[in-house]
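Heads up, one of the protein chains got dropped from this complex, but the rest are sitting where they should.
Order of writing sets the labels: A, B and C. Residues in every chain begin at 1.
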Amino acid sequence: MRAGSNKYTTSEKKNVDYGMILQQASVPLMFIIICAVCIPIAGLSPSYLANEIVTRMGRNSFLILSLLIPIMAGMGLNFGMTLGAMAGEIGLILVSDWQIVGIPGMVLAAIISIPISILLGIFCGKILNKAKGREMITSYIMSFFINGIYQLVVLYLMGFIIPIKHSSIKLPRGYGIRNTVSLLRMRQHLDNLIAINVNGIKIPVMTFIIVGILCVFIIWFRKTKLGQDMRAVGQDMEVARDAGIDVERTRIISIVMSTVLAGIGMIIYLQNMGNIATYSSHSQIGMFCIAALLVGGASVDRASIGNVFLGVILFHTMFIVAPRAGAYITGDSMIGEYFRVFVSYAVITLALIMYETKKRREKSVSGQQLRAEQDRDEAKASGKGGNV
Amino acid sequence: MRSRRVLFRAGALLIVLLIAALMFVIGRGHTVYFDNKTAEYNGQTYEAFHKVVVTVDGEQVAKLGKRDRGMADTMGQKFEMTLEITDEKGAEPHSHKVSMTLPYGMDGIIVNLPELMAGLPADAYLSEFVIAPVEEEETEEETATDEFGIGGDI
Amino acid sequence: MTESITMKDKIMASLKSFGLPRLIITGFLLLLLIMAPFVGADLPTQISNIINRFSWNGVLVLAMVPMVHSGCGLNFGLPLGIISGLLGATLSIEFGFTGAFSFLMAIVIATPFALVLGALYGWLLNKIKGGEMMIATYVGFSSVSLMCMMWLLLPYHSPNMVWGFSGKGLRTTISLEGYYNQALAGIGQINIGNVSIPTGTLLFFALLAFGIWAFLHTKTGTAMTAVGSNPVFARAAGINVDRIRMLSVIMSTWLAAIGILVYEQGFGFIQLYMAPFYMALPAVSAILIGGASVNKASIMNVIVGTILFQGIVTMTPTVMNNMIHMDMSEVIRIIASMGMILFALTRKTEASR
Partner (left out) sequence: MITDNAPLLEMRNIKKDFFGNQVLTDINLKLKEGEVLGLVGENGAGKSTLMKILFGATDIRETGGYGGEILLNGEKVSFATPFEAIAKGIGMVHQEFSLIPGFEATENILLNREPKKTNLIAEVFGERLDTLDRREMDERAAKAIEKMGVKIDQHMLINSMPVGHKQFTEIARELSKEQLKLLILDEPTAVLTEREAEALLASIRGMSERGISVIFITHRLQEILSVCDNVAVMRDGVLVQEVPAASTNVEEITRWMVGRNVDNTAARTESRINEDARTILEIDKLWVDMPGETVRNVSLSVKEGEILGIGGLAGQGKLGIPNGIMGLYQAGGRVVFDGKEIPLNDPRKCLDSSFAFVSEDRRGVGLLLDESLEWNVAFPAMQVQNRFLKNYLGGLVKWRDEQAIREVTEKYIDELKIKCTSSKQNARELSGGNQQKVCLAKAFALEPKVLFVSEPTRGIDVGAKALVLEALKKFNREKGVTVVMISSELEELRSTCDRIAIISGGRVSGVLPAGASVEDFGMLMLSNVV
């Protein structure tokens, strides 16, 4: 009986796809328009703008790439990437107390952050397995919860139980870490390792090489058995379970990988910034990365490497030009600041709404198909069926 | 097969640990201070030079007159610098390549150049630079407000 | 013999349903209360503080109840209601109302905003059933950041509210001195030694709480509970589920608007810009600590939860400080409240409707 709708299904599918493409492109398009309007108003020199964008691409791409794997495993936007960021910060704080500087310092910080990230990732993954269907809100609250633990460790245990030697990073009271930890002797060491200058635009080649390696890794990872399992789990947990895939474990692994990558990404991010805002560097990072990814045209259940780079460019262009443009239009510099915050949140809200409505529409589409089929059936059968 | 995996894992872990250890060694950062000061050692006086130009990694980091102090940040225990020394005013400067091993435990290291050039042992020309503890007012932690302290500025 | 086993089982079962986090938090507060006199904290002052802060926050926590009842989940979109309240507050001052009357006018002006915003919010939540909590969170964030621009741009003129030097744009904090500072708390305030009881505020809270309680006993209130308990059942019984959910969202939004006004009259200031940003989280964790779940909440949960939560907020700094000379209150508050929300989100029975 349902086979009768075959042709119908395929033709309908094509129409839906056009709509989908348009919908996926809508957010990037909106941002292109915002940027196109704001860039001339802001009046920034092209070279300054290009420099800023290239810097931010180097700084943020790695972090944003860390979001891709949980999306692949169907766990949505990993608001818990903040956990990895905190692990990275702990690594950096310790390394700067031990006075390990430059690239070796970064490598060591990464090595320290990995076990912490793994532990946090396992914890987060286990909790998310208990909250299937509401992963995002749970990972979001999780980031606050772990932030509490992080504060406990950094503000009370460091210098108290975990030895911290240097008074330049320790609070005067003898324990706890200062609000800012300087990474002066690590600052942009990675970016400058192989830096070339094209028309006054500094390109941090080494950073891009590392981002490139991660991209290659992600592409390779998709081809592995684990990557295949994650895609399967992401699309249908029950079917994957029936086929013998360990769904829970696969989901935990995806969160662990994301957390570890976020930790390394945070180290790259902070070496560019040159200092750690101990208690606030990580708190917004998840939100900005997610917003950038979504601006690049990703959705809650679908994201590609292309989305990452398009997102970084568009989102950060908006970020750079909005305050200036806002100040020019309204005469108040704060307007632009608030505008970009608003846009960041609005784009996430929009993406979430689009995702949920899409989920619901998919359900109703199947209903409508059946209905239309029955209408035809009804038309065909009318006259034939009699009363009984 | 299983033991093979264990072997590989152990190997990988070992490599990571080795890298970590290596980073500890090669990544150790020091600040080296150069003093061009008259110093005394074992009753002998070593006169400061008229002018010393210190070059580290091809980059001139300090130009020191008498009683001057210069500094450079370095990474690793092996430290090389080139000194361009002018003994007296008007004299021809002569250049020396100096290389030394820095003690791991010291963050800041003072090198007394006259003593160094005189070929004295390390304990003579090296001393630790200790930052005098500055009394700081304990900044009051912000008092409990009703909002969560988790916002950060945006 | 068997009696004792079932007794034990029963205790274990009730403990289990009560939840370990809740138990820890209650135990912790009790410990703080016991410790307080020993470490030299003044208990009457502490209790007075708890009562006062309860009176400020009670209505905000109460605003969770309608949405939880109709199955919309925890109202992480509380800031939307708070914004309505702030609009009411600032407009009431702008229009030149003063004293306690300005409080009344603030409520009157806030109400239409709350109803309209609540209706829009409810319409949205009906479109995205199943994903309410995450979207509510971000609707709250978006609206707060949008209002940040509005506070700067809207043509406010009252010299008590705008920045002195530029003459436009609202200040981040506006003093309510001369307006409705202590407008409710001042009514019939009782002072016994160090303890002062804001009778008016408590009565106002009681009034609203009674209102909600009564509403839940009416025909529509019963329908709301049924919608939350099993929406399919409700639909089969002829209930317009979307309409009931919409009503609950409007009620929650309106209560949030009133809640922030009550908070301000106790606190003495209007806080604008990013202040409402995270206000949903304390309210959410308070009602959960009080024993509510993602789709069940009672007035009793509100009262107990607010007292426990505010108890921890006020007691920890003083007691901990006196005890170990470390002010860990902030950290403890974050861990306790976020842990509570996490726990509620991961409960299986609460997760599936």
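By our rule, contacts are C-beta pairs under 8 Å (C-beta built on N, C-alpha and C of every residue); 3 or more make two chains touch, one makes a residue touch a chain.
Since the structure is predicted, the reported quantities are computational estimates derived from the model, not experimental observations.
Chemist: Could you tell me which displayed chains border the chain that was left out of the figure?
Modeler: A, B, C
Chemist: Out of A:26, A:179, A:235 or A:333, which is the one that touches the chain we can't see?
Modeler: A:235
Chemist: Of C:74, C:125 or C:239, which sits in contact with the chain we cannot see?
Modeler: Considering all chains, including the one not shown, the answer is C:239.
Chemist: Mind listing the chain A residues that contact the chain we can't see here?
Modeler: 1-6, 9-10, 13, 220, 223-226, 228-229, 231-232, 235-236, 238-240, 242-245, 366-367, 370-371, 374-375, 377-378, 381-382, 384-388
Chemist: Residue-wise, where is chain B in contact with the chain that is not depicted?
Modeler: Within chain B, the residues that touch the unshown chain are 4-5, 8-9, 11-12.
Chemist: So that we can see where the missing chain sits, which residues of chain C does it touch?
Modeler: Interface residues of chain C facing the absent chain: 214, 217-220, 222-223, 225-226, 229-230, 232-233, 235-240, 296.
Here is the rule we go by: only the chains that are shown with their structure count from here on.
Chemist: Identify the chain whose mean C-alpha position lies nearest to the mean of all protein C-alpha atoms shown.
Modeler: A
Chemist: Among the chains, which has its CA centre at the largest distance from chain C's?
Modeler: B
Chemist: How many Å are there between the centre of chain A and the centre of chain B, using C-alpha atoms for each centre?
Modeler: 39
Chemist: Please compute the C-alpha centroid of chain B, do the same for chain C, then give the distance between them in whole Å.
Modeler: 56
Chemist: When you check chain C against every other chain, which residues touch at least two of them?
Modeler: Within chain C, the residues that touch at least two other chains are 281, 330, 334.
Chemist: On chain A, where are the residues touching two or more other chains?
Modeler: Only 144, 147, 341 qualify.
Chemist: Which positions of chain A touch chain B when the two form their complex?
Modeler: 98-105, 107-108, 111-112, 144, 147, 166-167, 172-173, 185, 277, 279-280, 283-284, 341
Chemist: Show which residues of chain B lie in contact with chain A when the two form their complex.
Modeler: 16, 19-20, 22-24, 26-30, 73, 75, 107, 131, 133, 136-139, 148-154
Chemist: Taking the complex as given, what residues does chain A use to touch chain C?
Modeler: Chain A residues touching chain C: 127, 130-134, 136-138, 140-142, 144-145, 147-149, 151-152, 155-156, 330, 332, 334-335, 338-339, 341-342, 344-346, 348-349, 352-353, 355-357, 359-360.
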